[in-house]
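One chain of protein is taken out of this complex; the other chains stay put.
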Amino acid sequence: MISASKRLWHTSPLTYIALVLATLLSIYPFYYMVVIGTRTLDSINDVPPPVTPGGAFTDNFGRVLDNDAANFLTGMMNSIIVSSVVTVSVVLTGSLAGFAFAKLRFRGRNVLLLSIIVTMMIPTQLGLIPLWGMMQTLGWYDTLYAVTVPFLVTAFGVFMMRQYASQAVSDELIEAGRVDGASTLRIYWNIVLPALRPAAGVLGLLTFMETWNSFLWPYAVLTPENPTLQVSLSFLSYAYYTDYSQVFAATAVGTLPLVIVFLLFGRQIIGGIMEGAVKS
Amino acid sequence: MSHSTTVAPPTPAAPPSPPGDTPKRWRLSLARLDIKYSPYLYIAPFFLVFGIFGLYPMLRTLWMSLHDWDMIGDHTFIGLDNYTRLLTDEYFWNALINTFGIFVLSTVPQLLLALFLANLLNRTLLRAKTFFRMAIFIPNVVSVAAVAIVFGMLYQREYGLANWLLGFVGIDQIDWDGQTWSSWTAIASMVNWRWTGYNTLILLAGMQAIPRDLYEAAEIDGAGQWRQFWRITLPLLRPTFIFVVILSTIGGMQLFTEPLLFGNGNIIGGTQRDFQTLAMYMYEMGITNLNSAGYGAAVAWALFMIIGLMSLLNFVLVRRAAK
Partner (left out) sequence: MSLTTRRSRLAASALAAITAVGGLAACGNDDEPAAGEKPSKLVVETFGEFGYDELVKQYEKDTGIKIELRKTAQLREYRPKLVRYLATGKGAGDVVALEEGILNEFKSNPRNWVDLAPLIDDHSEDYLPWKWELGKAPDGRLMGLPTDVGSLAVCYRKDLFEAAGLPTDRDEVSALWPDWDSFLETGRAYKEGSGGKALIDTIVAVSDAALFQQGDDLFYDKENNIIAETSPAVKASWDTATSMVELSAQIETWSPEWSGGFKQGSFAATFCPSWMLGIVSENSGEENKGKWDVAAVPGGGGNWGGSWLAVPEQSAYHEEAAKLAEFLTNATSQVEAFKAKGPLPTHLEALQDDSFLSYTNEYFSDAPTGKIFGESVSKIEPIHLGPKHQAVKENAFGLALRAFENGQVSEDEAWQQFIKDAQIQGAF
């Protein structure tokens, strides 16, 4: 049996070659960003282009911090706050609704689920103009509410959690919980949420990154005085020419939190996907 | 928690409890209320927030699309005129074709590649699998704006890496943003680079859910890896695959930032509107030109309907193909 499964999952050197190639392609542009961000502005237009990091990072990043118009640190702080709040909310509301759609029976379930799928097809830009007007009416223009509240729920989150819940949470477990007299909320909290943890981790990570990287809307409702990170980055490239080493130094620093979050939790998430999926 | 407590299972048609047993009866009816109504409570947050910040603006856009609407001026009701104008608007059709072209160039290779990578990663005996899984996901971590700057450098005519490499195989310099097909390819490569890893991860999660013993049984029957992929992995992956295809369609139809930045931030998308997508055209009409917001709203609704049709079509096609 052991030998059979070994042969079954045999990995050829070609597999590794393909994966290493994919890895290099994936990492290269990011690496290039670091190279430019740590070099002086002059060396960017050099032929052939530089391939190793230089020693000018402190200087480049110093220019970022000195740049009054960009408010880089405020932007960083704001992005951390907004992304965290949105992530927690999307995961909680998504798993709660996803659980209800997957495992609970109620009138109008299918119609409501369909309406959520339809919702995902709405171009984000569709409501942009009226939404912008609403922010004014509510007095949220130039506040973090404007970039947080409308994004506290996502149709994608509900749909994704629903898909996972219908696979990963067994009906028997829920029945057993009911038999024990647990309320639905208790079942959600003690049985469903732990089972959904891998998917919730993925959803959380994706949401965090999307919020962190979103630009168009924050740019439309925030002013340079109180920006998010991406808005702040856009104010860095200010003149008729772009100071790429400054922009890339800032972008690299701005991507760092994501990389940290990813390195910290990515492993567990990926491991979790396997375990959770196999166990169920 | 209440694992050890042995409570009699409540039968579905429990007879009314005798009086004097009120706490229990109270609990029972509470439980019934819970089962019947709590689902609505759980989905309420989504519908509440979405209703206010998603649905309302959307309906408002619909209302605007029936008007000749000036953002900083007057608006008059004109019925469906904006929509009939769409039918004969050359630039609208142009944007539609561009959107589809880029969509095909980005979605097809992307999904095939993601399927391939996910299959490679779906190996228990793979060394450093966590490393590989994380590595291919990195592109999605970097912001679109940064990606666009880097790719913009790659595709420069004179000093870009792309033309430099093509030079080795004897291909002349290509003016990447000067022609339709080349700009589509360049933009699609950006999209592919960013989203392949993401889709791989989702497909991989789907593959992990396929029971191992199916493969082991097939192995005993003497089926090779390729056969196993076709016979077991693909059919069982269908729900996840549909999910990924629909998501890619929605994303592809709404493509905005990549082509915008590829064209140095010009909403027109190239000198000949070579790569202006529908979302860009909507933005041009609805937001850049303040006076045609009503028409921009009509473009937005047309886009919405196209996405709906596309998703439906996808669903049917993938379903049929998998059968």
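We just call them A and B in the order they show up, numbering each chain from 1.
Here, a residue touches a chain if its C-beta (ideal position, glycine included) is under 8 Å from a C-beta of that chain, and two chains touch if they have at least 3 such contacts.
Treat the numbers as computed from the prediction; the structure is a model and nothing was measured.
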Residue touching the undisplayed chain, where the options are A:P50, A:G181, A:P224 or A:P257: A:P224
Contacting the left-out chain: of B:Y37, B:F77, B:Y159 or B:W181, that is B:Y159
Which chain B residues touch the hidden chain? 71-72, 152-153, 156-159, 175, 178-179, 264-266, 268, 271-272, 287-292
Against the chain that's been left off, what residues of chain A make contact? List them. 42, 45, 47, 68-69, 136, 141-142, 220, 223-225, 235, 237-242
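The criterion applied here is as follows: only the chains that are shown with their structure count from here on.
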Using mean CA coordinates as chain centres, what's the gap between chain A and chain B in Å? 14
Contact footprint of chain B on chain A as seen in their complex: 4-11, 15-16, 18-19, 22-23, 25-27, 29-30, 32-33, 45, 47, 49, 93-94, 96-97, 99-101, 104-106, 109, 112, 116-131, 134, 149-150, 152-153, 155-156, 158-160, 163, 167-168, 179-186, 188, 190, 198-199, 202, 206, 209, 212-213, 215-216, 230, 233-234, 244, 247-248, 251, 254-255, 258-259, 262-263, 266-267, 270-271, 273-274, 277-278, 280
Would you tell me which residues of chain B are touching chain A in their complex? 1-3, 5, 7, 9, 27, 31, 34-40, 42-43, 45-47, 49-50, 53-54, 56-58, 60-61, 64, 71, 116-117, 120-121, 123-127, 130-147, 149-151, 159, 161, 193, 197-198, 201-202, 204-205, 208-209, 212, 215-216, 219-220, 239-240, 243, 246-247, 250, 253-254, 256-257, 279, 282-283, 286-287, 293, 296-297, 300-301, 303-304, 307-308, 311
